[in-house]
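The other protein chains are all here in position, but one chain of the complex has been omitted.
Then we have chain A:
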């Protein structure tokens, strides 16, 4: 059985705002499936005594003191922006989307 369906690929493409053609859906579904199957092999050797790992280094509590450090100038900050207006990043309108919080 395939590890990822054509519908799931279409869903991910939509979330990523990628315009994927019907043909490409077939191609990517096949390619992603190979990747997922390969990764799934790791799961087969993982025994109950090996906890899932999200971080490769055994560290906790890496924190910084609450001390102000220099910022970029607005010119520097905006230098890589495709478009600028009123010292702000100018982006195309976004409709039917919601802010995170």
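Here, a contact is a pair of C-beta atoms (placed from the backbone, for glycine too) under 8 Å apart; a residue touches a chain by one contact, two chains touch by 3 or more; residues count from 1.
Convention: contacts and distances are computed from a predicted model.
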- Message: For the chain not present in this complex, what protein name does its UniProt entry give, out of "Solute-binding protein family 5 domain-containing protein", "Aspartyl/glutamyl-tRNA(Asn/Gln) amidotransferase subunit B", "NADH-ubiquinone oxidoreductase subunit 4L" or "Glutathione ABC transporter permease"?
- Response: "Aspartyl/glutamyl-tRNA(Asn/Gln) amidotransferase subunit B"
- Note on the structure: Across the whole complex, the chain not displayed is touched by chain A residues 11, 15-17, 54-55, 57, 59-74, 77-78, 80, 85-101
